[in-house]
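After the structure tokens below, expect a handful of questions from me.
Only one protein chain is missing; all other protein chains are in place.
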Amino acid sequence: MVVKSIVKGTYIGKSVKRKHDIKFLTGKSVYINDIHIPGMLYCAYLGSPYAHAKIKSIDTSEALKLKGVKMILTGSDCVKHLDPLPVTIDFSKPPFNWHWRTVKAYPIATDKVRFVGEPVAAVIAEDPYIAEDALELIKVDYEPLPAVSDVRKAMEKGAPLLYEEWGDNIQSRFTVKGGNVEEAFKGADRVIKFRYREARHSGFPIEPRGCVSIYDGKADTLLHYSNTQAPLLARQYMAKALRMLESNIRIISADVGGGFGNKLNWGFEVVPALASKLTGKPVKWFENRRENFMTQPHNRDYIWEAEVAVKKDGTIIGYKAKLIVDVGVEGTNRGSGCGCGIVGALYSVGPLKYLEGAEVEVFNVVTNKSFFCAYRGYGKDFGARFTGRAFYYVSRELGIPVEEVIRRNVLQPGDYPFKTILGPHYDSANFPELLKKALNKYSEYNKKKKDIIVKGKLAGVGITAWVEPSGAAVPWCIYYGIEGGARISILPEGGVKIYTDITDIGQGSESTYAQVVADILGVKMDEIRVIEGDSDITGAGPWSSRGATYGISGLVKAARILRERVLKTVANMWGVSPDELDIEESVVYKKDEPSKRISIYDVARNIYFWPGARFVMPQDLLEKGETVFDVQVSWFSPITARDPGAVYTTHVTGVDVALVEIDPETGVSRVVEYYTAHDCGKLINPSVVEAQLHGGVAQGIGGSLYEELVYDENGQLLNPTYMDYLIPTATEVPNIIVDHIESPSPFTEIGSKGMGEGGPISAQSAIMGAIEDALSQYNIIIEEAPVTPDKLIKLIKGKK
Amino acid sequence: MKVRLIVNRKEYEVDVEPRALLVDVLRDLGFTSIHIGCEDGKCGACTVIMNGYAVKSCQVFAVQAHGSTILTAEGLVRDGELHPLQKAFSDNFAVQCGYCTPGMLMTAYDFLSKTDNVSEENVRRAIVGNLCRCTGYVNIVKAIIDAAERKKRGEWW
Partner (left out) sequence: MRPAIFEYHAPDTVEEALSLLEMYGEEAKVLAGGQSLIPMMKMRLIKPNHIIDVYKKLKKELSYIKEVDGKLRVGALTTHYEILTSDLVRAKCPILAKAAENIGDWQVRNIGTVGGSLCHADPAAHYLPVAVALDAELLVRSSSKERIVKASEFFKDVMTTALLPNEILIEVRVPKLDGYGWGYEVIQRRSGDYALCISTVLLRLKAKVCESAKIVIGGATPTPLEMKNAEKILEGKKLDEKLIDEAAVKVYESLARPMSDIKASAEYRREMAKVLTKRALTNALRG
């Protein structure tokens, strides 16, 4: 598909201010905890204090006596009223037929708990204070079992088993491979081994998860407010669990206080819905932070063991690797995180041009910790870590500067579209241009590095080249256009409604989509209203950075059809050809006679009211029945259509540079400055993109230097607070500079590419490289993240 | 216990349990700009100005605040017009999901009212008690420095 030219870029490409900021600045936003319905009850979960235990008995009698407590639900209530939580990702079926296991689970534990915080009861009370009081009165008799929190121990024979019927703790195991690995290794000049481990961490957005559930007993319908990113997906999931017709459930997203993938799980929202059904009252659940740390989706926590085959000029021609992922409890029915390992394996290919063979064996291992679901990156970062580290190992082994290793290995513009040996199909990129920009920064930072060293600290500069796949076309309703996903409607009394299934969770889609439609259709941006976040209308949600890929493409397709329909109609009204007309600022006008003009709303009025479509629209539109200014389309990735292995449609690329300073006596590292040369295809709103990258790089810095969930051998989470889990504050994140280039994607309607996961994907590789550069005098190699001062001092002392 | 609060220049009287947190009481009074993000007092999303000082309202019992004057983000707006600080946030793309924003505004407001020499360094230090996951703080810092300029120019209230 050829990138179609864009109709006048009045808004596209400009950093248009976000319209909706005002509500956030003045308290007019409506987050889930702001929703208050008369008669509403509050749900509070009692979480297991043990990581692994049998539940022998539960006594709720004392708690039920407390004034204000309406009901207490336990596992047996779930078994009675609910279906087991539905499986969200299953590769055991054809055409995959992988070794892939799923289990039956309910939102409240029935006979066994398998992670600290797993709900064993739910109190429904008149206010949240009473609900908490009641939790303390519930008596649970546990029989503790040995827990396993270390992934390697979990893989050993004789390890405590989470699911006895499995006989081991391997949820899934599969291999991705392509090309000819043996040949590649035979032709190698060197084989380099390396390991890398990243600690468990996740997003923990400042707003925790919550919902307000209102069941209507007369109609057997459910109205469910949630701060989920994806109302549509939530609806499917809840329908199955609640044994309801999907069409009888409506899920509306409140304003979402940050998602990052952590709000794509709904196991905790099923019980409030059930409670609403049983009590006949609305029920709110709003988790506390401790609960959130223990039970929301976790991510990262993987180990790479790799062997890389290189030629003496530094080109990487093959590799064999193992990717071990600690997925916590088996959670395919709680969240879809088990796919991270797959994505990580597939995208270990990175931007490498000369691969002849590659093979990655992936193990998803269960342990007594919270389940896995998406967190910004979803395995794309695991893959990027692989290539990012490989560049440095190759550089050291062969004595070639790392930026040169990168330059020699990356794909060239002419190579695209490029089918990689493991399956991903790349659309477009321009690494030489990215490198050119990045290398300017690289030398600038190297000068700054010297200044820092003169003042007595250590400093290093790191660089990495990376790929961010975006816009996944994976199973389970990611297809774009379901339920009004891409729909545009011109209303006769003014205004254009655009329906998108991308919920705005802070990324600014509400504004950026309006920008695109404003330009394609020719309407004033202020007259556009974006409808999203309501499953009765739309809402599969933003994830996998699909917005500018699927979201935008669908709307562009609809806008083009609608534009054509408007022009054909006016052409018919005026007896001219549509080519003679144009639309600008919501007005259709004759190009060579601009005084001949009519507003699109007047045209709509002509059709819907007077004199009516039959006098105004052309014959062919009347006969086809396309007689309304309301177009809905579905959109599917053209490359995925041709190549089912092309799961991701678009690929953002970048080259990042980090300047890190280290105090060698205290081990404290600080990112002094960070730069990314970024290419997300056709840019719609540069400021929105930059803002996304700022936040993403901050998260990348978090994972590199600060963030880790610390579990002891009994599976107890030792840092379930913002005090002890170290999210970077304003003094830990430096200025982040973004440079843009645009290599439009041939696979989307205007060449745009979904973006947003860049920081977590790229930052760690650049930062680890910088740290190694800073410590080069000690020959220290970083094999584990986060790099804490404690670890760094140990490494330095060990070398002295 | 009876608690009297003057919030955004209006007087309110409520009857609460001693353990009622100020954040819950203010939110019940309709000031939903004040957000709950944690219980250990680290995230700062609940920050309000109480008796002239920015404090985390989730770390104050409403009964302690009896008789206090409180300012929230809703109260920065005057005659429907955004406060220069709010405008600075909007102009500098400092808002993404918005959850940390009101807390940031109140801390920034207090900081700017007490600091003559605003620098990037002391701005960053001032907002250490306000966690943000979306923005990486980059544009927030820009916005606060911009707001300081507006204050110098006399655009302030």
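For reference, chains read A and B in written order, and residue numbers begin at 1 within each chain.
As a convention for this text, a residue touches a chain if its C-beta (ideal position, glycine included) is under 8 Å from a C-beta of that chain, and two chains touch if they have at least 3 such contacts.
Treat the numbers as computed from the prediction; the structure is a model and nothing was measured.
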Out of A:180, A:221, A:248 or A:288, which touches the unshown chain? A:288
Residue in contact with the excluded chain [from A:178, A:205, A:282 or A:728]: A:728
Residues of chain A (touch criterion as defined above) contacting the omitted chain: 128-129, 132-133, 136, 288-290, 665-668, 706, 710, 718-719, 723-724, 726, 728-729, 731-732, 788-790, 793-794, 797
Listed in rising order, the chain B residues that touch the chain left out are 1, 17-19, 21, 24, 39-41, 44, 47, 53-56, 58-61, 63-64, 66, 107, 110-111, 125-130
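We adopt the following convention: only the chains that are shown with their structure count from here on.
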Approximately how many whole Å separate the CA-defined centres of chain A and chain B? 30
In the complex of these two chains, what residues of chain B are touching chain A? 17, 19-20, 27, 31-43, 45, 72-74, 76-77, 82, 86, 89-91, 93, 95-102, 105, 123-125, 127-141
Show me the residue ranges of chain A that touch chain B in the complex, using the header's touch definition. 15, 17-18, 21-27, 29-31, 33-34, 129, 203-208, 255-260, 286, 288-290, 505-508, 687-688, 690-692, 694-699, 721-723, 727, 729-731, 733, 735-736, 759
